[in-house]
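Comments concern the structure below.
A single protein chain has been removed from this complex, and every other one stays in its place.
Note that the chains take the letters A and B in the order they are written out, and that residue 1 is the start of every chain.
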Amino acid sequence: MEDLGIQVLKSVVSGLLMGLVFALVALGLTVIFGVMDIVNFAHGEFLMIGMYTTLLTSPLLGIDPVLTLPLAGLVGAALGVLSYYGLIRFLLRGPMIAQLFGTFGLMLFLRNLALLTMGSEPRILHKGWLVGKSFIVGPGVVLESTKLAAAVLSIVSFALVWWLINRTKVGRALTATSLDAEGARYMGISTQKMNALAWAVGGASVAIAGGLLVNFWPVEPGVGLLFTMIAFATVALGGFGSVRGAFVAGVLIGLIVNIPPIWDAMLRMIDAAGLADLQIHSFKYTMVYAIYFLIMVIKPQGLFGWKQ
Amino acid sequence: MEAVKNAFDFADMPKSELTIAGLGMAFLLLFPVLPHSSFAMATMIQFLMFSLYGMGWNLIGGYGGQVDLGKAQYVGIGAYTTAVMMIRWDVPFWISTPIGLALAVGWSFIIGYPLFRLKGHYFAIATIATSLVLKDLFEVWDFVGGARGLELPLKGDFPNWLYLQFREDYYYFYILLGLFVLGLLVVNGFRHSRLGYQLRAIKDNEDVAKSLGIDAHWSKIKAYALATAYVAVVGSFHACYNFNIEPEDIMSLDLSVLIAMMAMLGGAGSMWGPIIGASILVPMKSYLGDWLGGQAGLAGLDLLLYGGIIMFIAAAQPRGVYGIVEAVRARRRK
Partner (left out) sequence: MRKVAIFAAIAVLAVCLMPAMAPAAPKEIKIGVIYPLTGPAAAAGRELRAGAELAAKIANSAMDGIDMTMAKNAGIKSLGGAKLKLIFKDHQGNPQLGADLAKKLILDEKVVGILGCYYSSVTKTVSAVCERYGVPMINGTSTSPTLTKRGFKWFWRTTPHDKWFTKDLFELLVGLTKGKVKGVKAVPKAEIQKLAAACEKTEWGSNVSIEIKNFAKEYGFDLVANILYAAKSPDLSSEVQSMIAAKPGAMLFASYTSDALLMIKTLKSMKAKPKLIWGQDAGFDKPEFIALGDDIDGILTRSVFLPSVVKIKPLAGQVNKLYVKKMGHDLDGASARAFTGLQAWVYVLEKAGSTKPKAIQAAANTISIPGKQLVVPWFGIKFATKGDEIGQNVLGSGLIGQYQKKGDKMTLQVVYPFDMATDDMIFPFKGY
């Protein structure tokens, strides 16, 4: 019983950390969707580029990886703006399918550009303030420093974006654009600029996340895909375009994928060897998708969605 | 009877299109006789398979405007039904395929009902989710070989029509060509059918369609089931052609996206779209990969170009290559 209690505590802590990381990665996706109803398949590739930026510039400039984050953000923002003016602008004229495939093409393009220039070998950061450190707090509960930093950053950036959208003039212009682009144009808001701004914010936030995550995660050209699917599920579950929704959904998903250790602890307690063959671990993402599907059937706009 | 007449009714097609289609058909019929490399033959078979996948997708994704990114799950159901039945009970292809089709269509009704309560992006992501859930289940289900997949035993006695095992690829080619023609006729019939008109009305404006008394939810489910039938049959064929199936290989998100891409790139919602898309994407992928992939230092260049072309077409003409054709034609008419 005590074992189970400790395991629940461990899983909740680890789930919260991971959930905040998922939310951080999904933030940019939901901002972009909120403003112009477009799902960016290349979102994970922005993350990957952020990771490479930090990995390469930190030894080059001789500074700690954490200090290169502004640079990663800059690269991400530039890439976002470039994508918007070079591609997305044209995609907006077409139906939803064309948008999906345009960004899918962008994903293939960026991923293979990385493959061509960086090679397929996974790389890791060897030195840094956050690398290889973790703190034990309480019985067996461990906080990994990179995840902890990402969790803190996640909370801060969600607060920041929420403030930007709800409390500033630019934010109101963004909201106006997302509600009615035509109307916003009559009001003298440049929708082009607003869209580009959303892409800059989205690209920067996910690239900064990447720069931070590379302190723990190995980076390779295909790393984006691992996070993209989770980010999609996060954004859709929370409700497309809802910043608050993405936050809650990210944490929820983090908690779901940390259920298997609790299950295993339970099996040990009741000594049910037969059930161990169930392979609950290989279902952890299955559970995410299944729960997503169930919630969507009950609530077709997601948890906090207001857009169809 | 009406349906059969519809299937052969090409009267609304421009003459030029029918001429090109006839020439293309003649080329396909004669292809195995013409001098060709075996790689060209293998590419041709891929082309026919993806055309059929794309045609299926087009029924719901193109005519109905419902972006479905989960078609791979039905490829899996078809392929696994054929493989399991052949391995365990020696059931021939011609019997297991209709059963696989029935299972796939049955499953499509079960999940289609809740799925079509969703719209737009929510629908697209939900189709991905259902497909991934099914794939994950197959990966741990020992009855179907789990992640290790299934390998079909060689029955010997080539050509073996019963189990669809041949040494030469042209047998597979002609069987697929038969399915291809059948598939085209069904799409043509669908275009003229009640369901076809209903679906296009829904795509244009669902609220208006509903006010006209169309049961939008049910129409979509029916079209979804029809689309599933295409994909499941080709899945069964794939199992026999490839002799080996794995969940990672035939139920992956990559395949779902590729299927949708055929129709989208060629022109979603037009009859020739998926075929045009497949005729561009399939050869491009296999030949680019073959030329560039084997060379050291150029890894990724083929897919980089591939991604670039997809971006370009999506940006230049949202209705795909067929959209460009139509635009040119419209300009000439003026």
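By our rule, contacts are C-beta pairs under 8 Å (C-beta built on N, C-alpha and C of every residue); 3 or more make two chains touch, one makes a residue touch a chain.
These numbers were taken from a predicted model, which means no experiment stands behind them.
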Checked against the full complex, the residue among A:Ile230, A:Ala246, A:Ala290 or A:Leu303 that touches the missing chain is A:Ile230
Among A:Leu91, A:Leu115 or A:Leu303, which one touches the chain that has been omitted from the display?
A:Leu115
Touching the missing chain, which residues of chain A?
3, 7, 10-11, 14, 18, 21-22, 115, 119-124, 126, 132, 134, 136, 142, 144, 216-218, 220, 222-223, 225-227, 230, 257-261, 264-265, 268, 276, 279, 281-282, 284-285
Residues of chain B (touch criterion as defined above) contacting the omitted chain:
37-39, 41-43, 46, 139-140, 146-149, 151, 153-154, 158, 167, 169, 242-244, 246, 248-249, 286, 289-290, 293-294, 296, 299-300
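Following the convention adopted for this analysis, only the chains that are shown with their structure count from here on.
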Please tell me the distance, in whole Å, between the geometric centres of chain A and chain B computed from their C-alpha atoms.
32
Which chain A residues qualify as touching chain B in the complex?
33, 37, 39, 87, 90-91, 93-102, 104-116, 119-120, 221, 229, 232-233, 236, 240, 279, 282-283, 285-286, 289-290, 292-293, 296-297, 300-302, 308
Taking the complex as given, what residues does chain B use to touch chain A?
61, 65, 67, 69, 114, 117-122, 124-126, 128-130, 132-133, 136-137, 139-140, 253, 257, 260-261, 264-265, 268, 298-304, 306-312, 314-316, 318-319
